[in-house]
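What you see is the complex with one protein chain gone and the rest in place.
Think of it as A, B, C, D and E in the order they're written, each chain with its own count starting at 1.
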Amino acid sequence: MTDLWLPSLKTDTPQAGFELAVKLSRMGVKLTQPSDQVRSQLRAAYEQDSAQLITASHVIAVHFQTVAAANNWWR
Amino acid sequence: MTDLWLPSLKTDTPQAGFELAVKLSRMGVKLTQPSDQVRSQLRAAYEQDSAQLITASHVIAVHFQTVAAANNWWR
Amino acid sequence: MTDLWLPSLKTDTPQAGFELAVKLSRMGVKLTQPSDQVRSQLRAAYEQDSAQLITASHVIAVHFQTVAAANNWWR
Amino acid sequence: MTDLWLPSLKTDTPQAGFELAVKLSRMGVKLTQPSDQVRSQLRAAYEQDSAQLITASHVIAVHFQTVAAANNWWR
Amino acid sequence: MTDLWLPSLKTDTPQAGFELAVKLSRMGVKLTQPSDQVRSQLRAAYEQDSAQLITASHVIAVHFQTVAAANNWWR
Partner (left out) sequence: MTDLWLPSLKTDTPQAGFELAVKLSRMGVKLTQPSDQVRSQLRAAYEQDSAQLITASHVIAVHFQTVAAANNWWR
C-alpha cells in the first residue's frame, strides 16, 4: 500500500472528523485483511449482526477521540 | 449523507453532552449500516440483550470522554 | 427524558465520583433501552453472569476516567 | 455502601497505584452485584476462564491509567 | 527478543504513524505467542472472521492514539 491515504488528521469540521474516524476504522481492517473480496464477503455478514455493528461503532469512537484531539476539538 | 448532523462538540450542559455521546454512538452504527430497515430489525433484538446493551453503553462512554474534553468538562 | 439528572461532573470526593461513574454507565443503558420493565428482567440475568459484570465494570472504568479528569483527580 | 473505601487516588508508589486499580475494578463489579455470595460463586468460575481473566486485566489497565494520571505518573 | 524493533514513536507522517500502530498491535500478539508457526495458523482463521478483524482494528486504534500523541498529532 504505497498510496497516500492519510495526509493529515486535520479536518475543517467535527463531522468531517467523524468521517475520518470511520475511514481509519476501515483501514485498520484493510491492513489486517487486504483482500477486497474477502472483506466484501465478511461485510455482508457483519452488517446484519448488531453486536459487530456496535463493536465497529466502538472503534470509530476511539479514532474519533484521536481526530478530535488533533483538531483541538474544533474549538 | 450530506446532512449537517454534527455542527459542534460544544454543549451547554453535561447532560446535553451525554445526549450528544449517545447520538455519536448511533451515527457510528448508521455509517456502517446505512439501511434504516436493517438497523430497525437489529434494534429489536439487541434491546433485549443485556450484553449488547452494556457494549452500547461502553461506546457512549468513549464518546462522552471526547465530548467532555471538548467542553473542558463544563468547569 | 426531560429530567435533569446530570447537573455537573464535579463531586466532592473520589468515591462520589466513582458513584457518578456507575450512574453514567447505567444511563448509557437506560437511554438505549428505556423500558424499566425490560431492563429489570435483563438485570436478573446479567447479575449472575461474570463476563457481563466485568464488562459493566469496564464501562464504569471509562466513565471514571472522565469524572476524575473533570475533578482534576481530586488533587 | 456508606463506608469510605476511596479516600484518594494518590498512592506512594506505582505498585500501590496498580493495587488501587485492582481494587477499583473489583468495586465496579461489587456495585453492580452487591451480593458477596453471588460474587463468590462467580469468582470460582471466571478464575478458570482465560478470556474473563484477560478482560479483568483490561479493566485494571483502564483504572491504572486514571490512577497513574492522578499521581502525575509518579515522576 | 533482543532485536531493536521500536527505536522511536516518532514518524514523519500520520500514515507512517498508522503503520507503526499496526506493527505495535502485532508485536502485542507476538510477545504473547512467540511461535511464528502458531501465529501463522491462527492468522489463516482470524482473517476470515469479521469479529476478530474488527477487534484487531480496535487494538490498532488504541495504539494510534499513543503514536499520534507522541507526534503531537503531526500538527
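Please note the rule applied: a contact is a pair of C-beta atoms (placed from the backbone, for glycine too) under 8 Å apart; a residue touches a chain by one contact, two chains touch by 3 or more.
The structure presented is a predicted model; accordingly, all values stated were derived computationally and were not measured.
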{"item": "Contact list for the unshown chain, restricted to visible chains", "value": "D, E"}
{"item": "Residues of chain D (touch criterion as defined above) contacting the omitted chain", "value": "13-15, 18-19, 22, 47-51, 53-58, 60-62, 64-65, 68-69, 73-75"}
{"item": "Touch residues of chain E, complete complex, unshown partner", "value": "4-10, 24-29, 31-33, 38-39, 42-43, 45-46, 49, 51-52, 55-56, 58-59, 62-63, 65-66, 69-70"}
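The rule is simple: only the chains that are shown with their structure count from here on.
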{"item": "Required minimum of steps from chain C to chain E, each step between chains that touch", "value": "3"}
{"item": "Same-site or different-site touching of chain A by its copy chain B, using the half cut", "value": "different"}
{"item": "Size of the rotation, in steps of 5 degrees, that lays the CA trace of chain C over chain D", "value": "60"}
{"item": "Distance from chain E to chain A - Cα centre to Cα centre, in angstrom", "value": "16"}
{"item": "Between chain C and chain A, distance of the C-alpha-averaged centres to the nearest whole Å", "value": "27"}
{"item": "Interchain centroid distance [CA atoms averaged], chain A/chain D, Å", "value": "31"}
{"item": "Sites on chain E at which at least two other chains make contact", "value": "none"}
